[in-house]
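Left out: one protein chain. Kept in place: all the others.
As written, the chains take the letters A, B and C, and residue 1 is the first residue of each chain.
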Amino acid sequence: MPQAASTRQPAAGLAEGGAPASLAVREDFPILARRLQGRPLIYLDSASTSQKPAVVMQAMDEHLRAHNANVHRGVYALAQEADAAYEGARATIAGFVGWEPESTIFAKNVTETINLVAYAWGLDNLAAGDAVLITEMEHHANVVPWQQICRRTGAELRYLHVDERGELSSGELAQELARGDVKLVAFAHVSNVLGTINPVAEMTATIRDAGAISVVDGAQAVPQMPVDVRALGADFYAWTGHKALGPTGIGVLHGRREILESMEPFLTGGDMIAAVDFQRSTWNELPYKFEAGTPPIAEAVGLAAAVRYLAGLGMERVRAHEQELTARMLKALAEVEGLSVVGPPEPQRRGGLASFTIEGLHPHDIAELANREGVCVRAGHHCAQPLMRRLGVGSTARASVGVYTEPREIDALAAALRKGREVFGL
Amino acid sequence: MPQAASTRQPAAGLAEGGAPASLAVREDFPILARRLQGRPLIYLDSASTSQKPAVVMQAMDEHLRAHNANVHRGVYALAQEADAAYEGARATIAGFVGWEPESTIFAKNVTETINLVAYAWGLDNLAAGDAVLITEMEHHANVVPWQQICRRTGAELRYLHVDERGELSSGELAQELARGDVKLVAFAHVSNVLGTINPVAEMTATIRDAGAISVVDGAQAVPQMPVDVRALGADFYAWTGHKALGPTGIGVLHGRREILESMEPFLTGGDMIAAVDFQRSTWNELPYKFEAGTPPIAEAVGLAAAVRYLAGLGMERVRAHEQELTARMLKALAEVEGLSVVGPPEPQRRGGLASFTIEGLHPHDIAELANREGVCVRAGHHCAQPLMRRLGVGSTARASVGVYTEPREIDALAAALRKGREVFGL
Amino acid sequence: MSEDELYREQILEHYKRPHNFGELTPHDLEAFEQNPLCGDELGVHIQVDDGRIADLRFHGHGCAISQAAASIASDELKGMPLDQAGSLSADWMIDLLGIPISPTRRKCALLNLKVMRRAITGDSGWPTGVG
Partner (left out) sequence: MSEDELYREQILEHYKRPHNFGELTPHDLEAFEQNPLCGDELGVHIQVDDGRIADLRFHGHGCAISQAAASIASDELKGMPLDQAGSLSADWMIDLLGIPISPTRRKCALLNLKVMRRAITGDSGWPTGVG
């Protein structure tokens, strides 16, 4: 059986404005006790992957130690425990974002789920003369599958522009849809580079009115803010376990039932069939039709523990915490000489991350110099090369926060950057 | 860092013939200490999924507690530890079956890997007039992807027959290839229903001589016998972690480098690209070209611990143990009235499983009745409906062994079946 | 559960000598279903008279639970108004069987209801409550 939810309600440290600057949950995350090169670990790369609370490892461990069997086919009692654990995890995870389990599909990561939609919906619904619309701020996971499916089907791939604030324009979306050829629009809920929070509900309504399908990449949103997939109105909403305090090896796709039912399956094999004859097969009901082979069972159990943990913290509090830290980060970074942050200047319009460049310091060197102070930040194109091109930079450094991030870690980042500039004689 | 390999060399219990009837490893597997409904757990469903030794859970737990970061992109020290753990796991896992890490690709299960080959090789290399050849004994994972790709490309799907012994005929393979239209042949190394061990090296040589590509489904072979992918001569060899003492969420594909290099990618997104421009992208080198998005990192670490554990036992000993138990099982089952086993009668020609029917007892009821005695066996079509049709049965019951299975558990199965017949008044 | 709860006399009796098994020619309604988990198959033929099930026969193969369920249900179904038969609930079937059914075996117990429904209403989903 899955671990019981963490019922612990940690006291929030109160920052100046009364917002929870610290959720006081550090001891729940074993890795944060580590020292690297003699220094405490200051992990500011949660947008890449989050650290995991002990309840997640415990839930997986417990599942594999006591309830492991394959799912969906076993008559014996142990197999029924495994079924209950896996389907119970699905119900928990779907419920966390307000969706129904029957149209909540598990894959290995969010990348696979977007490929699923691109292949299984795209191969049969796109043709020359049609267009797919994405945005300049997408992660490669929401770019390359559309390039490939457009190549295979002859459809055109077009982009919504990112303005100088790092935001989309609703006018441009309406204009593009008015051309009448757009069959599908895919975009991020929260940009992993700019931090921009897109107005999802407004966009999906516009898209639906134009008769197109919406695909929302929620990889950066689910871990850090309340998400209600139904209220957001997306036809497909996808996210990934390892960024949401869960394990690697699991991604989640919520889809509108009628669309999923109308689609051919994507991966095929065991468990997703109704009947297999020599030349043709028929498909199992949802969600199984889209889950071929043995699914990530222990990973689903682990992710269920993660979302129960998040729900225990309260997603409103998590969001307030990340916003508070983002404000602090934007302020601290602005004080570093030669540093420019990309994306919207207002913390309330963005997720818990800041991408930046420093005059005279390449992002790789920024990350290397930060690492010397125990500060983990990412450097590179963040799997968003089209956006890098649009911003006119080769790469950026990026600092991102999680539920466990403390204000002092933001200050440590700023100090490390100042020290780095000195090393380079700037 | 991954856990150190288990260096423990358990003493083998000696059965009558001197073969290791017990590997004496039960205490390495925490779940085997469980009692269900007051009875000890007798797990005879390893062909569906294996139980896991504690070193596997420990390796994953330790990875997530101390070395968790995303792979392939981080400059900071923690990310380098995660890289080393993931790529170290790849080297260990590839080495376990004698293949090179560069063309060893991780997916979520073996089903995904076969879909990868079907889509990424098939979409560009199959057309009307071509044929794909599979066998009547395939798991749905090695049937349905070929049905689908044949439908999409217009190629023909043909089957090699299974004879009354449950084996293929080499003559028929040669005949089919002589027709000159076969572009790809896919078949199981070991059948998950019949137990049949196919003569892989001989078959791949015949296939190669005919200019076709071979795809071998090694899901049932890698867990129970020494496998040397190079010696087997397959162009693609695929298997799945959870059946080989590893965690769920990971499958493995070994491919011939030239073929992988000539293929378009399958899943696309982050990590698998060289450069992404607005309209087109170029691909990363092998194996990354085929690993889109965040891979199953902790799962790779867990599977590496599993294969180190298996290597510690010695795969020759594992095979001897499973053969001994299979012999005992075939003998014990033959003594149950009304029971018929499918597949080759000689234990040395088969893997560690036996599928059977009992006159007057439906397989579902067999599994239910066995469960009352704590014995876990599977009932159903075992994801092999074409084979069921060929055998003229709707379903079978199947008992399968693992490294931890003891001779007394085989005896308990036979006793449970006898008792079940009595319940039904047979 | 103790042995005789699931496989009690009455269940085994229906399994071994099922009522209303076979085919009906001619028939007015028919359907055929598989349980995707095990490959079990069940079909039904129905003769309709004045909005009621005048006669019916099940055919196919399955486990003791699915066969007994079909047999027991068939006795009740004869003479039942079609609209009533097409909307019978999972609970109705489970109650009728009168034995404890595990989640996995539920699909076995309800296979005949699923086939019935498809024959009468064209709906091929599992009866609500199948879990």
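The rule we apply is simple: contacts are C-beta pairs under 8 Å (C-beta built on N, C-alpha and C of every residue); 3 or more make two chains touch, one makes a residue touch a chain.
Please read all numbers here as calculations on a predicted model, not as lab measurements.
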Problem set entry | Among the chains presented, those that the missing one touches | A, B
Seminar exercise, completed: Out of B:Leu36, B:Ala66, B:Ala84 or B:Ile259, the sole contact with the unshown chain comes from B:Ala84
Exercise. Any idea which of B:Met60, B:Val75 or B:Leu313 touches the chain not displayed?
Worked result: B:Val75
For this session: From the listed residues B:Leu177, B:Ile273 or B:Ala397, report the one that touches the chain absent from this view.
Result: B:Ile273
For this session: Consider the whole complex, including the chain that is not shown, and state which of A:Ala155, A:Ala379, A:Ala399 or A:Leu413 touches that chain.
Result: A:Ala379
Problem set entry | In chain A, positions touching the absent partner | 362-365, 368-369, 372, 379-381, 385, 388, 394-395, 423-425
Seminar exercise, completed: Touching the unshown chain, chain B contributes residues 72-75, 79-80, 83-84, 273-275, 284-285
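What we mean here is this: only the chains that are shown with their structure count from here on.
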For this session: Could you grab the centroid distance between chain B and chain C? Build each centroid from C-alpha atoms only and quote it in angstrom.
Result: 37
Exercise. CA centre of chain A versus CA centre of chain B: separation in Å?
Worked result: 31
Seminar exercise, completed: Listed in rising order, chain A residues that touch 2 or more other chains are 73-75, 79, 273, 275
Exercise. When you check chain C against every other chain, which residues touch at least two of them?
Worked result: 37-39, 105
